[in-house]
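Can you keep this structure in mind? I'll have questions shortly.
Omission of a single protein chain aside, the complex is shown with its protein chains in their original locations.
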Amino acid sequence: MRIGVLTSGGDCPGLNAVIRSVVHRAVVDHGDEVIGFHDGWKGLLECDYRKLDLDAVSGILARGGTILGSSRVQPAHLRDGVERAKGHLAELGLDAIIPIGGEGTLKAARLLSDGGLPIVGVPKTIDNDIAVTDVTFGFDTAVGVATEALDRLKTTAESHQRVLIVEVMGRHTGWIALNSGMAAGAHAIVVPERPFDIEELTKQVGARFEAGKKFAIVVAAEGAKPRAGTMEYDEGGKDIYGHERFAGIARQLSIELEQRLGKEARPVILGHVQRGGTPTAYDRVLATRFGWHAVEAVHRGEFGMMTALQGTEIVMSPLAEAVETLKTVPDARYAEAECVL
Amino acid sequence: MRIGVLTSGGDCPGLNAVIRSVVHRAVVDHGDEVIGFHDGWKGLLECDYRKLDLDAVSGILARGGTILGSSRVQPAHLRDGVERAKGHLAELGLDAIIPIGGEGTLKAARLLSDGGLPIVGVPKTIDNDIAVTDVTFGFDTAVGVATEALDRLKTTAESHQRVLIVEVMGRHTGWIALNSGMAAGAHAIVVPERPFDIEELTKQVGARFEAGKKFAIVVAAEGAKPRAGTMEYDEGGKDIYGHERFAGIARQLSIELEQRLGKEARPVILGHVQRGGTPTAYDRVLATRFGWHAVEAVHRGEFGMMTALQGTEIVMSPLAEAVETLKTVPDARYAEAECVL
Amino acid sequence: MRIGVLTSGGDCPGLNAVIRSVVHRAVVDHGDEVIGFHDGWKGLLECDYRKLDLDAVSGILARGGTILGSSRVQPAHLRDGVERAKGHLAELGLDAIIPIGGEGTLKAARLLSDGGLPIVGVPKTIDNDIAVTDVTFGFDTAVGVATEALDRLKTTAESHQRVLIVEVMGRHTGWIALNSGMAAGAHAIVVPERPFDIEELTKQVGARFEAGKKFAIVVAAEGAKPRAGTMEYDEGGKDIYGHERFAGIARQLSIELEQRLGKEARPVILGHVQRGGTPTAYDRVLATRFGWHAVEAVHRGEFGMMTALQGTEIVMSPLAEAVETLKTVPDARYAEAECVL
Partner (left out) sequence: MRIGVLTSGGDCPGLNAVIRSVVHRAVVDHGDEVIGFHDGWKGLLECDYRKLDLDAVSGILARGGTILGSSRVQPAHLRDGVERAKGHLAELGLDAIIPIGGEGTLKAARLLSDGGLPIVGVPKTIDNDIAVTDVTFGFDTAVGVATEALDRLKTTAESHQRVLIVEVMGRHTGWIALNSGMAAGAHAIVVPERPFDIEELTKQVGARFEAGKKFAIVVAAEGAKPRAGTMEYDEGGKDIYGHERFAGIARQLSIELEQRLGKEARPVILGHVQRGGTPTAYDRVLATRFGWHAVEAVHRGEFGMMTALQGTEIVMSPLAEAVETLKTVPDARYAEAECVL
């Protein structure tokens, strides 16, 4: 068989591990040929690719990023995207395409699949917001990086008596905030799923100081927002250069909490460091298993599906289902975190 | 309510996180009282304990070890163990005991439970060999430590052209070997579940050298053994001082592979470093959730049960089932690992 | 003897290691008594302290922060600061004070010493800007944290084709930028000591893209500034709430470079994570040696001095000299870094 693989969307630790696993399983065990498209869907649309043999994937298992490059180009956004993709597929004699990507990529994959292309998706997101799969690779690394940073920040906050508001990734869901906050013993966690009441938050943080504690750590998902009407909130938006205004929830909260509590408060924005670099062992194993099972699905002709982790098993799940809903933090999980606050 | 907690058996990253979570949930949310028995079951049998309030568990979330100490004493081994435990329970006015421990501890917990004590267990093992739960805390940390060591060793092996046989923990099961080997891209993995054929192993490792590669990494679970009759194997045993002979599978394999391949081969035994120190974020979250749900089970009166992870949910599972079978590496998982070899 | 110790100024990994070492050397080896003042000079001025015995410093060697707390209060700023300090010294029967702190703290120490107090200083700064000593503890940890972040960011930049401008600590000197940039293989480093020319910087970064590379990493010390007249530069200042405007060199550079290069550019501000958490082994050893030698100096009656590393030796250096000049990055060191750009 001849299989094409591509990585699309933002960076995510484990992409290279999937690519490597696809090549190992396909080439060594099945005798397939594998090609890798450059820069995501763009490579497919422009027929820009290279052959991936064992040497091409040697030594990449633990490396961050993706040797294939990525972009945010989505074929579905192009008028003739599906047709061009189909044309190149035929031209290159490909039996299947394995796109590795997040929500946008999987939506595109579904459209191409609906359009008749033989596709097996591999879900990727540090945000852990893809339904159907218990978790995706990249998330564990992101949580680990955030937790390590929180561990470091805690000693500073403690010795120097301040409130730190630490902004972690998560525009639509609060999974990274929840798990890193829980792992590091944060004293408050705010997530997009549950707009916060600034007065309650102030009370919660203030209670620590009343109990004689000298510092507090608040973890805020970047998409966390105040409950409507409880706090003036600057959405940020563009500045005069057309760039993000760098407002951000952590900065707003640090201003609010400092004023309300009368304690020094400082924002820390962890940023891109959460989505790059060497993946944790957990993510490498999951990514490797996803790659392995994607190749198996190709050989079984199970198209229009994507790999998913359910319990300890890798199963195949319809692309259609995967992109229907965003997996958000349920109340029960949030409640568990509160016990450690 | 009044709850007793204890940690028993070998060290495991995350023990303190469970203790802390039990105290937070019980004391803060339920208004319970919590006491901690010292040195495992020994503390219960000898009525040696201390009160655990919020201050007592402050700052322990990320710390390895257990503030309560541990021992390998098992009440079931003592003639009047169950009776003494019962007596102390009544004396102290305890409504429940939450023992945190591995297979032996859970077996003891079951016996005590059968004897009428109100027990909710929390499973603990770096080996991941407890059935019913998808995984236990400590395992992720152990795999992470082993993977980091393998990452380091790989560059040495590569530059200096040798075979390294790296022994990781796992007397009865190969989970740590499987996952760390997969995560680090080992070239062969041997586990207790599948006695190896030394000739096949030699062939597998030798194939790398024939393909022009200059090094190989073999990961061996400490309990891995050759298939009967394929290789002389020294079980180790005691030396003249009555101590372990420090034979070990890695040393045996390094001798065998060096002779058979004509390549320098060296053993590395990772040892206790795998079971100590600060837990990963993953393990801290899991441990915290286990603690939370153990307290909930106590309040619901669900005794004779233990916490378990199934998919993304924490469920309660009968102690009886938990200790019935050892969770071993299934062939399907082993096959997945082979694709990266 | 009776010795007082205090920690003053911003957080710095290794503070606890110094405290512990002072206590070990003084109490165990000399039979001294040690007390620790709370929250820096404030504790001395308000006679707020506690006894430090072996138990008090048990387990703190690897912990970030300071068990004594810190503040930015400087006795010299107070009208009767020196007199009050002297009074409390006599009252408590102290033979010496060991203040651990940065430039401001050492200046205060000098004033107190000039005023007749028996003082042996221990220099502390993550910025490495204290003359006389080759290096201070905390710096290695800060560089290590920044380098690890840069390692992570590099893979993202590479895969996703962008320019990342990473802001590291260093208001007055570029040591952290220099060493972390050199360690991580940054493609440009800007430091306060050498105002940059935005056109030259653009050319330097642009040259990479012309050579076919797809990304670039610029490390900017927070105090780096454009050469006068070469670029509009917003100093930040206060916003309407009276808080910092969060302008910052990384943000400005990302806007400038994006416009000039026509490549996506993003700022990353590492922030407080550089100055907290567990110290590296290097910093723990240096901090421990500083503490040991400070006690020795006290016993030799060498006051008005501070510990310093020169080569591999710890020597005593006059406080007067220490605070005279800031240790800046010399041209020769900057030139070495350019070779790897």
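Letters A, B and C mark the chains as written, and numbering starts fresh at 1 in each.
The criterion applied here is as follows: a residue touches a chain if its C-beta (ideal position, glycine included) is under 8 Å from a C-beta of that chain, and two chains touch if they have at least 3 such contacts.
Note that the structure is a prediction, hence the values are computed from the model and not measured.
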Next item on the list: Could you tell me which shown chains are touched by the chain that is not displayed?
Entry: B, C
Item checked: Selected residue (touches chain absent from view) among B:R2, B:H30, B:K213 or B:R251 -> B:R251
Next item on the list: Consider the whole complex, including the chain that is not shown, and state which of B:D29, B:E46, B:D151 or B:D197 touches that chain.
Entry: B:D151
Notebook entry, point to check: Which chain C residues would touch the chain omitted from the figure, given the whole complex?
Noted result: 20-21, 24-25, 28-29, 61-62, 134-135, 140, 143-144, 146-147, 151, 179-180, 182-185, 280-282, 284-285, 288-289, 292-293, 310-312, 336, 339-340
Checklist line | In chain B, positions touching the absent partner | finding: 7, 10-11, 15, 63-66, 69-71, 145, 149, 151-161, 164, 214, 241, 243, 246, 251, 254-255, 258-259, 266, 268-273, 275-278
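Heads up, the rule we're going with is that only the chains that are shown with their structure count from here on.
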Notebook entry, point to check: Which is the least count of steps on a path of touching chains running from chain B to chain C?
Noted result: 2
Next item on the list: Compare the CA centroid of chain C with every other chain's and tell me the farthest one.
Entry: B
Note to self: Averaging over Cα atoms per chain, report the distance between chain B and chain C in Å.
What the structure shows: 41
Check: chain A to chain B: how many Å between their CA centres?
Finding: 29
Item checked: Residues of chain A whose C-beta touches two or more other chains -> 151
